[in-house]
Structures are given as C-alpha cells and as structure tokens.
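Here the complex is missing a single protein chain, while all its other protein chains stay put.
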Amino acid sequence: MVSVATLEGAVRSRDPQGTRYVGRSITKSFDGATVLSQVSISFEAGEIHSVVGENGAGKSTLVKIMAGIYQPDSGELLLGQHRLSGLSPRSAQHRGIYLVPQEPALMQALSVTENLFVGVLRRGRLRFNVDWKSMKREASAYLDRVGLDIDPEVKAEELSVAQQQLVECARALVHRCVVIYFDEPTSPLTGKEAGTLFEVMGSLRADGYTLGFISHRLDEVLAISDRVTVLRDGAKVLSAPRSQIDRAGLVMAMVGRELTTRERVRPHVDAAGRTEMLAVEDLTSLPHFEGVSFSVRAGEIVGLAGLVGSGRTEVAETIFGLRPTDRGSVRVEGKLLEHRTPRACIDVGLVYLPEDRSRHGIFAEVEVERNVTAGVIPQLERFGPLLKPAAERLMAKQATEKTAVRMASLDTLMKALSGGNQQRAMLSRWLLAGPRVAIFDEPTRGVDVGAKDDIHQLVVQLAEEGLACVLISSELSELTITCDRVLAMYEGHVVGELSGAEIADTSLGALVVGAHVK
Amino acid sequence: MTTLSTPPAPSPSAQATGPVASGGGLGSAALGLLRRREVQLLVAILALFAFCTALHPQFGASSNIAFILADSVTIMIVAVGQTIVVLGRGIDLSVSPMLGIAAVSVGFPASNNNLNIWLALLYVLLIGTALGIGNGFLVAVVGIPPIIATLATLTIYGGLQFIICGGLSVINIPVVYTNFGAANLLPGVPWLIVIGVGVVVFAYLFLTRTVTGRSVYAVGNNAEGAFRAGVPVRRVLFTTYVISGFLAGLAGLMYLCQIGSATSTSGSDGNTNLMSIAATLIGGTTLLGGRGGPVGSALAAVFLSEALQAMISFRLNEIWDPAGVGVLILIAVVADRKGVPVRQLFRQPFRPQPARAVK
Partner (left out) sequence: MSAIATSPAPRRARAQTAGRQETTWVVAVVVLLVGLLAYFCLFVPDFRELGVSGILALSEQFLFVGLIALGEALVIFAGEIDLSTGAMSSLSGIVMATLWQHGLNIWLAVVVALVAAALGGAINGLFVTRFGIYSLLVTLGTQFIFGSVATAVGGSTPPYNFPGSFVDFAGTGTVGPIPDQLIIFAVIAAAVWLLVARTRYGRGLVLVGYNRAASRYAGVNVQRTLFTAFVLSGLLAGVAGIFVSGFYNAARDDIGDSLLLPAITVVVLGGVDIFGGRGRMSGVIIAAFLLGFLNQGLLISGQSSLAATMVEGIVLVLCLILKITLNRRAGVRLMELLRRRFGNVQQIPAVPDA
C-alpha cells in the first residue's frame, strides 16, 4: 500500500539535496524565427520559480524544452549532476520531470484512476494483466495529496477543468516526478479554484519538489513565487528572488523599457482634420472583450497595447470577421460593414496581419509567389475565367520588391525564409489588396532586431502614403516609437488612451496592468 | 488544506437521472442500467423476439433461435475484432477477404485431404494473424491512414482469395466440420454460439484487464497524450490489426462449419465488412475510438441476425437488408450522443470550456 509518506520518501531519495534542474544557454528557432536565444535558468528544490513574459517571449517554449517536448538547437540541460541529451517527453518523465499542460489532456472516456496511471499501469502477477485493486488504492492516496475529494472511478469527462488540472498534477506524482512545471494553469480557472491549486503547489514546495510556474498574471506570480525570471523576445531579461522585485519592475522588464530612449521613427502626427478610415463602436464579443470603441484616421498610426489576455487580438479578429460579434459596429470610410467576413473586409480595404504567423498567416509548404497573391485571388488578372500566370508573377514580384523580401526566388517555399522576410512577404500580400486600413498584430514578433527597424520604417512609410494603421503590440517601446496615439486594453476593456507626447513606457506600462482600474 | 470536493460538473447523464433519482433507489438504478447500450440491446433483442413470435409463432421455435444464434457467430467474431481496431481509432475494411481466405485455405485441404479439424483451427489462426500483420504493418509502421490501407488490402487479399481458389469452390466438407456447425450444446444453443461467447469473454478480459488492452483505449482517446505518457502507440495499433486478422481467421473456420462450403467470394458476399462495422457502431463503439466494448458488439451482432431473420419472416425483399441495417446504424449513432450535440461529437474531442468571463 503506497502511503503518502513513502511518496515523499521517493522525493527525497532521488537526491538528498533535492533536485536542481538547470538549463544553460538554450537556443531554439522554429522555421527560421529565433524563439529562444542563449537563455540560462535554474530551478531549485523547494522553490516555486515563475517564468513570465509576453506571448511569444519564449517562456512556454523554454519549459517545453526542459520537459523534453522540444529539442533545443543548442545549449544543455543539467538535472542534478547529469547532463541530459536527446530528451523526449517519455524519458523526461522517467527522469522525474513533468509538465502540467495549459489545457489538461486527460483521456476523457477513461476513469481518473486510469488517467493517473496511463503508461504505467500497475501490473498484476501475470505481468500482462492489470492490477486494478492496488491502483485504486494508490489513486486515492494521490488524489488526497492534491486535495481532490472525488471517486477515482469517475470518468475524466465528468470533472471540471480545475479538477482535471489537479488530476494532471497528481499524475506528476504518480510518475515520481520531482520537477513539475505548470504551464499557464490558471487561465481556465476561477479565482477560488486557482487558490486551491496554489495551496497544492505550496504544499509540494514544502515537501521539497522543484516547481516551475509559467504565467502572465502578475498578481499570481507576485503572490506565490520564490523566484521570478522574465523573458522578453527570447532572451532572459531579469532573474531575481521575490524579495528583490516588485510589480512595477516586473512590468518594465516584461514590456521592455530600453535603457537608452530610442528615437521616434517620425514625429507625432495630429490627424484631426483627416478622413476617418476606421470607426469601431461598442464592439463586443463575449467573453473576450466588451464595449471597445476607437477610430483611426488616414495616415495615423494607432497602437493597441495590453498584456496577453487583454483581448486585443480578439478585437482585431472580430473586426476582421473571424469571430462572432455580439454587439457593436465597424465602419470603413464611413460605410457600415454588415455581415463581416475576411473577404468582405479585404474588399473594402481593411486588412489584418495575424499574430500567429505560422498557423494563421503563411502557407509554409507553398511558394512565396502564391503566398503573396493569396489575399487577392479574386483580383488576379483573368482571361475569361482563366488566370494569367505571367500577370500574377509580375504582381508578386512588384509587391515583394516594394517590401524588400530577401529570398532565392519567388518559387522558394515560404518556410525557407527567415522570420523577418516572411513578415515582409505577408506585408506584400496585404499591400496587393490596396488597403485603406491595416491592422498589424505583433508585426515584429519572431523577427530579428535588425529587421524590426525595417518593418517599423515600412509601416511608417505606408502611413505617410495615407494608410490608416492599427498596431497591436506587447512591446511598449515599439508602440512608443511608432504610434501617434495608443489605446490600452486590460481584461477586455479599453482603459485609457494616450496621444502624442503622453506616450511613454511608464504611463503605458501602468495602464496595461490595470493600474487605473478598480 | 482545503480539498476540492465540489461535486463534479453535472454530466448530461447525471442530469437526466436527477429528477428520477429522488424516487426509489431501485427505479433509478434500473434507469441507470438502461442507459447502457448493452442493456438497451438486450431489451431490443427480447422485444423484437416477442414481437415477431406474436405475429409468426414459428419464429419462436428453438430451431429458429438456434439458427439466429448460429448465424450471428461469424459476424460476432469479426465484429469483436473490428471493435478492437475501432477502439484504437482505426478501421479494418479487409475483414471480408481475411475471413474468406481463411475459409478457403483450410476448406480445400479439408475436402480433398480430410484435414483434421484441430489442425484446421491452427491454420486459420495463423493465416488470419499473417493477414492481420499485413494490415498492421501498413498502418502502424508505414503510417498509411487506416481507411486507405485496409481499402488496399481489401483488394489485395480479395485477389489472393481468388487465386487460392484457382477457379474452384470448396464443396464436400468432411462431416466433422458441418456436424460441429450444426450441433447444439443445449436445445436452441448451438456450439457455434459457445465459441462466439468465448471470444467475447476473452476480448472483454483483454480489453479490461490487460495492459495492452487498456492501452488500446488510451490510444483511441488521445493518441498524442498516450504517446507522451509512454504508451507504445505504434505497437498497440499494430496489435489491434493482428487481433482483427486472428479473429477473422477463426470466423473463417466457423463460417466453413456453418455453411459447409466456400467460394472465391466468401465473406464479401455476406457483406461481412459492413456487418462488422454495423455491429460495432450499433454496439456502442464510436468510430472516433476510445469508447465502447465487445459485449455491445456481440449483442448487436445477435440483434442484427435476428432483425434480418425477422425481415425474412415478414417477406421483405432481401434487397432492402442493407437499407435496414443502415437505419439501425443511424439510430445507434444518434442515440449515442450522450447529450453532446452531434456536431461536437464528430468534430473534436470533448473540451472543457474556460470558466472565466469578462468582468
């Protein structure tokens, strides 16, 4: 009979000093874009070490590398004294490292007991049969350990999300894991449920487990962490014990205040007299955001700032017709857009450059030419119903020249391009649509520093030519140097607007963490 | 430490039994049982039997019962194999020729050289296993989608069956075989069904009490999750196809014993493919895998056999058989929804929704 005491004995027996798990100089790229660059991090026993950062900062990737789900391009992993290589999720579990995923991935039709023991079903005397009796007993012990008072025979699908998450946590214990990572666990939880989770984490910490906590919710991070590491654009920006940091410091590290103030790309523009190109009024799409209103004039660059979860991308996707609208309207050049679909928006000159380039933007296995013309298929030159390939090629050529895409040829597959060039190609796509309004969602994410400046220049140039721009970004410095006005969003609402000289990292930083909201 | 002992989110089935639960323990227990597909099928079998016998008394004769049961055995055995494959989120469209090849491969030696029935049993199991390995290789090793892979082996094995026959048919099976096919353990209970039940019992034990069997459920539920948890996904999938072949081989021998002959199209002419899938679906296993079991499929096989026999009694043209089966499948699939909207059931695995809303 496995008691909780033997469980803890197992923890201690792995390494008398508790287990220290270190990642050194971890670097990782996906499809040409650098996601992590020379990140070193150390997880100590008996500690909750939080890793924070914006979406795309690399924290999720870092932890997945530590848990064997991805392989680093370079760098090393040290568990205690051992150097780990060729880690896979399975071998990581063997070694005692477990990742509780953001969304619990339990087997819905199977019982909690079975879910706990998937892959390590306890065998009976005959070696191929299952020992249900002892598993049920053990299951109860593990569930108790994580504070779950449920019948282990209940099917996973009948549990709430919070309960499923705790089952995932119990699974880590079943696998005798001493290093446990929690990837954004509180996103689907209510406050009370999150509290329960934190209690469990606290008790694990007290027993000497090595815990990692990924989050973008600063309140939680400040409440439970012993140590905090901040990642930004794939690099480690800050790593300190909890006692040495405060909320303001965290925000600054996360959203990026350069020690030297950078110059604006162009002076602030007061667009007061110009045509209103985009007017969004009372736009609502529950549960993501509510009552969003703003307008953008020709030649203006309006920024949309906020942390992950503030609803910015959802606003853009709703404007573009990808999400249902509960309430509110969108007008382009004064004309109301009813029944918005992406096609309808593109046709009136409203384009959207998506945040998740690899999943929603590019066609990785398709040539650059086709990627570039993908947005304007109805506008391609035709002879009767048939397209003219030569004309299409010319179109693509001119568009990619305008944005200076560096590639071997138009026939190169998109995935062979670097992140920056992929983004330029995406810009070419939307340029072909002859846009009046463009929404750029994190346009410099996954782009090397040099290319970032180029993209800023491009956006400003387009604004000079009359394009009304919305720039969504998590990087406050990016907004500070490009935007004429900036709106801040927090938890689904617009909480403030800054224009002209008011825009600075400090004021913006305060707004995006809801400092003025009560 | 506060424990998270809030009652789990009410599932549709729990809600449904809510108001009834307040009335009498036995009543709610019975209703709870009734939610199980196996029980529903049992009830359906008995109800149909009562209905048909009332209108055509000869339907209830023990010889008719024996016939229905015996007739269901080949489908039952094949369906159990199909169920195991489908539980792993696969499908096996080659069961018809696997059965057929087994039948003719021992049929010829049996009728020409008086092959010992026990040796015949050994041979069909080996042959079936070999054919199943072929399927397993294509699906688990090469990585071809099961529907395409087994579609291909359907043709290839069908051709093999034809080649083995070499233009001839199996006739004049030794009496040993057909006697077994006709013999009863008890009045109305043929030996064939005993074998069938034995197969079901073994399958049930396999699926509920062995590690590999539980792994099939794990893979069918969430292959990626199972992989990450250390389940040898490919090996498990491979095994399911081998079992399907193994059982198809056994079914081939049963077929031979029951029918007494075999041709180059045996198996295919009885719509074995379709019937095995039908029995699997009607028996409560969904094509998406991870849910269901062999008992339901076995009961469904009996029910189908009974239903087809009933259609004969009512003089319905044979040609409407597949349509009738289709209607039953439809009913089964729709009844299977457990309160989940149809589109969600078919689209993606059940996902709990995030609880928080905008403040």
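The first chain written gets the first letter, and so on, giving A and B; residue counts start at 1 in each chain.
FYI, a residue touches a chain if its C-beta (ideal position, glycine included) is under 8 Å from a C-beta of that chain, and two chains touch if they have at least 3 such contacts.
Here the structure is a predicted model, which is why all the values come from computation and not from measurement.
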Seminar exercise, completed: Contact with the hidden chain, among A:Tyr21, A:Tyr70, A:Tyr98 or A:Tyr209, goes to A:Tyr70
Seminar exercise, completed: Full-complex touch with the removed chain, picking from A:Val22, A:Met252, A:Leu322 or A:Ala510, is A:Leu322
Problem set entry | Residue numbers in chain B that touch the chain omitted from display | 89, 138, 142-145, 147-149, 151-156, 158-160, 162-163, 223-224, 227, 233, 264, 274, 287, 319-320, 322-323, 326, 329, 342-343, 346-349
Problem set entry | On chain A, residues whose C-beta touches the chain left out of the figure | 29, 32, 70-73, 86, 88, 90-91, 317, 320-324, 339, 341-346, 352, 354, 359-367, 370, 373-375, 377-378, 380, 382, 385-387, 389, 408, 411-413, 415-416, 429
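By our rule, only the chains that are shown with their structure count from here on.
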Seminar exercise, completed: Between chain A and chain B, the Cα-mean centres are separated in Å by 45
Seminar exercise, completed: Contacts from chain A onto chain B in the complex sit at residues 69, 89-90, 93, 103-110, 114, 118-121, 123, 128-130, 132, 147-150, 154, 157-164, 166, 187-190, 193, 196, 199-200, 203, 286-290, 311, 491-493
Exercise. Inside the complex, what are the residues of chain B that reach chain A?
Worked result: 1-6, 8-9, 11, 14, 208-212, 214, 217-218, 221-222, 224-231, 290-291, 349-359
